[in-house]
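Left out: one protein chain. Kept in place: all the others.
First chain written, first letter: the chains are A, B and C, and each begins at residue 1.
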Amino acid sequence: MKYEVVVGGKLRVVELARVDEEWQISLDGNDLDVSVVEVAPHTFSVLLKGESHQIRIVPRPDGTLTLHSGLAEYHGEVTDPRLWRGRRHGALEAEGRQQITAPMPGKVVRLLLQEGDAVEAGQGLLVVEAMKMQNEIRSPKSGRVEKLFAKEGLAVNAGDVLAWVE
Amino acid sequence: MKYEVVVGGKLRVVELARVDEEWQISLDGNDLDVSVVEVAPHTFSVLLKGESHQIRIVPRPDGTLTLHSGLAEYHGEVTDPRLWRGRRHGALEAEGRQQITAPMPGKVVRLLLQEGDAVEAGQGLLVVEAMKMQNEIRSPKSGRVEKLFAKEGLAVNAGDVLAWVE
Amino acid sequence: MFRKILIANRGEIAVRILRACRELGIRTAVVFSEADRKSLHVRLADEAYLIGPAASRESYLRIDKIMDVVRRAGCDAIHPGYGFLAENAALPRACVEAGITFIGPSAEAMEALGAKTSGRQLARRADVPTVPGTNDPLEDPQHAQDLARGMGYPVLLKAVAGGGGKGMRLVTSDSEFAAAFREASSEALNAFGDASVYLEKYLDKPRHIEIQILADAHGRVVSLGERECSVQRRHQKVIEEAPSPIMTPELRKRMGDAAVRLARAGGYTNAGTVEFLVDTHYNFYFLEVNTRLQVEHPVTEQVTGLDLVKLQIAIAAGHRLPFAWETITPRGHAMEVRLYAEDPENNFFPSPGKILSQHTPSGPGIRVDEGVYEGWTVPIDYDPLLSKLIAWGNSREETIARLRRGLEEYSITGIKTNSGLFRRILADPDFVRAEIHTKWLDELLRRPHPLAQDGTSGEEAAAVAAAVWQATHNGANLAAPTPGGNTGVSESEWKREGRRQQRERLL
Partner (left out) sequence: MFRKILIANRGEIAVRILRACRELGIRTAVVFSEADRKSLHVRLADEAYLIGPAASRESYLRIDKIMDVVRRAGCDAIHPGYGFLAENAALPRACVEAGITFIGPSAEAMEALGAKTSGRQLARRADVPTVPGTNDPLEDPQHAQDLARGMGYPVLLKAVAGGGGKGMRLVTSDSEFAAAFREASSEALNAFGDASVYLEKYLDKPRHIEIQILADAHGRVVSLGERECSVQRRHQKVIEEAPSPIMTPELRKRMGDAAVRLARAGGYTNAGTVEFLVDTHYNFYFLEVNTRLQVEHPVTEQVTGLDLVKLQIAIAAGHRLPFAWETITPRGHAMEVRLYAEDPENNFFPSPGKILSQHTPSGPGIRVDEGVYEGWTVPIDYDPLLSKLIAWGNSREETIARLRRGLEEYSITGIKTNSGLFRRILADPDFVRAEIHTKWLDELLRRPHPLAQDGTSGEEAAAVAAAVWQATHNGANLAAPTPGGNTGVSESEWKREGRRQQRERLL
C-alpha cells in the first residue's frame, strides 16, 4: 500500500507491506528501520531508529488529522494515490464552493443568515449548541449562502452538512 | 433465555428477555426492578431496587466464575438448562475421574509422579513454571494417576489437560 | 455522623464526593438523568436513582425530584457539589423543611454573601476592600466625571443592567470621559433598554487570588490559604495553583483575615471561597464569594493535606474545627489543569463522543479527579469538564515539570481535549516566570501559535503512523471521497458513533 502523507507541511510517500505481524515500511523510497504497533485504539508505538514515539491520531471533521506525539502536535493528511480524484490540500480549500459541516454533535439554535444572503469571511452563519455552550459556525470565505440545510431546532451530528457557501 | 445460576451457594433461576437496548429480568419467577448494562468488557453496572452494584466477572479454569462486587466476592456458576447434560456442581467434583488442567499458561518443569502411581489427595503431581515461580499442581483426590499428558519441558496453556486421576 | 448522603450532581465532582463518603463509611446515593445511566458516578455509588431526561432543567435542576429521592432512599444529608443547584438557596430551604442536612451554608448566608451586590455591601461593612467604584447608577455626566477624577484613571464605565461587555468603556484620561459616557449610555440603552451606567476602578493586569475558608457551626472560621487562578480563558479558570507565586506571609495573613471577617459578617458556615483581584502593587479587592466547594479545591488539599469534602461533611454534622488547622502552612506547590472535551485547534468547539481509549497518568505527585472512563460516551448535554489533572511538587518548578510529564502521558482518543492548550501554557516563559494576570491567556491565544513540534524524527514517526492508521482503520472512507474534499472522515467510526448516540437519545 502506498500513501501520500502530509505532516508538518511536508509531503511524504509512505509504502507499507505487511510481513507476518509486522509492517515493512519505506519512506520516500528508502527502507526504514522502524517498528509500528497499535497499542491502544488509534494509538501507535513507533520505534524509529531507536527513538520511541507514541503517536495518537485524532481525525478532524475536515478530513485532516491531528497527530499527537508526547508534547508535540502535528497537522496531517493522508491520501491514497490509487483513489486520488483531484483532492486538494488545506491551503486551497477556501476557493470554490465550501461545504460547511457541523464540527460536533449538537442542536441548531439560531440561523444568522438566510439562503441567498451575502456573507463575509469569518461572519457567523448559524449557532450550534452543545455541552451548555453556544458555538457560532462561521463562513470560511466571503461569498453567498448558496444553500442552508440547517434549521432551528435541528439535531446535528459531527460532519453533517449545514450549508454551502459559494 | 433461562439460566440456572449458583451464587454464594444458592441456586437461582434467572430469565432474560431483551427489550430494545435493555434487559427484562426475572429472578426465581419474580420480575425484578433492575437495570443491567455492560460498562466495560466483563464489567456490569447493575441497578437493583435503587442499589448500584458493579459486578466484574472472572471465569476460572474449572468453568466456575468469581464475581467481584466492590469489596465482596462470590463464587458462581451458570448453567443453561437447555444444554444440561448431567453437569454437576462443585461439591461433587472430587468423585470419579478427575481431569487435572493447567491453571495458567506455563512450562512443565518437573513430573513428580508416573502413570500408574498411587496418589494422595493434596499430593503434588507435577510442577509448572510461570512468571518466575514454580507452581506445584496437586491431586484433588486420592487414587491413581490414570494418565499423564504432561511431559517435562512442555509449554501448556491455561485449561490444557495435564493428567487424569481416578 | 450521617448514614447516607445524597449527591445531587454528576461528573467528576460527584465521584470526588462519593470517594470521601466511602472513606468515611457513609453510604452514597446519586441521581442521574437518562443520558447518564453509564456515567462513572452511577457505577461507583451505592445507590442510584433516575430523575428524568437529559436536559438539566428536567433532572439535575429539579429540587422536587431530588427531595423525592432523598425521602425514598432515606438519606439524611445532601451534598450539592458545584454548579447545578449548589448556589440555589431554594435547596437549603427545601432541606430545612424536609428535616434533611444541607452540606453547605444556610440559605440566608448563601443569599447574603453569594449575590454580587449584597456581597459587596457586606464587604464594605466588614472593612474588606472592594474595587473602588459606584454601585449606584450615575445620571449626571459631570458628577460622574468628578467621581472618576477622584478615583484616578483608568476607570471602567459599566452598564448597570448589563453584562458581556455591552455598554462598557475603558477611559484612560479625563479628556476621553464625556464621549465615553455618552457611548456607554447609548449602547446600554440599545442593548438592555436601560441607559444607566456606573463607574469602577480599572485594574491593569490584575491577578485572581482566592481564599479558601472553613467555618463551623460553633463560631470558628479559618482560612486554609490562597489559590491563584489568574489563567483564565474568557473569564473561565483553566489552571489554578497554590500557593500563589506572588504571596508573602504578610499578604496571606491580611487576605485571610479579610476573608474570615467577611464570612463572619455573613454568618457563614461550611466551606466557601472569597475571591479577590490583586493589582500590581499587591492591593487586593473583594470580587465575590462562592458559597460552595470550588472546582479547584484539590490544589488546596494537596498543599495542606486536608480533605475538604470530609471537612464539609464534618462541619455539616456539627463537628468543631480543631484549632490546629488555623495554623496550617502549605507544603510544596500544587497546580491543577481542567481537561475539557473541546478542541483548542478549532475555536474550542465542544467535542462530545465516545472515548475509544484512555490512558491516565499516575505516579509520584500526580492526582487525577476524573469523571469519565474508556468506552464511555461523553454526552452532549452537560458541561465539557472531563477530569482534572493535579500535580504536586516541592517547588513550583517541580510541579510544572510533573504536570507536563502527566500531560505527556495523558492520552484520550475518540474525542478531542484541550490538553494541547496546557502544553502551550506550561511551556510559555511568562507562565514559567509566573508573570500572569486575568487577561494573560486571552492575549496568548491571540498570538499566532505554531504547533509544538519535536523535530524530523517525530514528524517521520507521525507520517508512518498516519499511513498505518489509514491502512488499518480508515481505508473504507476514501473509496468515495466527498466532492467538497473536506469531509473525508464522514463515514468514519466517529460519525457512526455520533449517529448511534443520537439514535439512543431519540429512543
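Just so we're on the same page, contacts are C-beta pairs under 8 Å (C-beta built on N, C-alpha and C of every residue); 3 or more make two chains touch, one makes a residue touch a chain.
Here the structure is a predicted model, which means the values were calculated and not measured.
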Interface with the undisplayed chain - residues on chain C: 15-16, 19-20, 22-25, 44, 298, 301, 305-307, 331-332, 357, 359-360, 362-370, 373-375, 394, 398, 401-402, 404-405, 408-409
Residues of chain B in contact with the chain not shown: 1, 3, 5, 7-8, 10, 12, 14, 16, 23, 25, 27, 32, 34, 36, 38, 40-44, 46, 48-49, 51, 53-76, 78-80, 83, 85, 87-88, 93, 97-99, 101, 103-106, 130-133, 135, 155, 157-159, 161
Contacts of chain A with the absent chain, listed as residue ranges: 20-21, 35, 37, 39-40, 45, 47, 50-52, 54
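Basically, only the chains that are shown with their structure count from here on.
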Overall pattern in which the protein chains touch one another (line/ring/star/complete/other): line
Centre distance in Å when chain A and chain B are each reduced to the mean of their C-alpha atoms: 48
Chain centre separation (chain A, chain C; CA means) in Å: 31
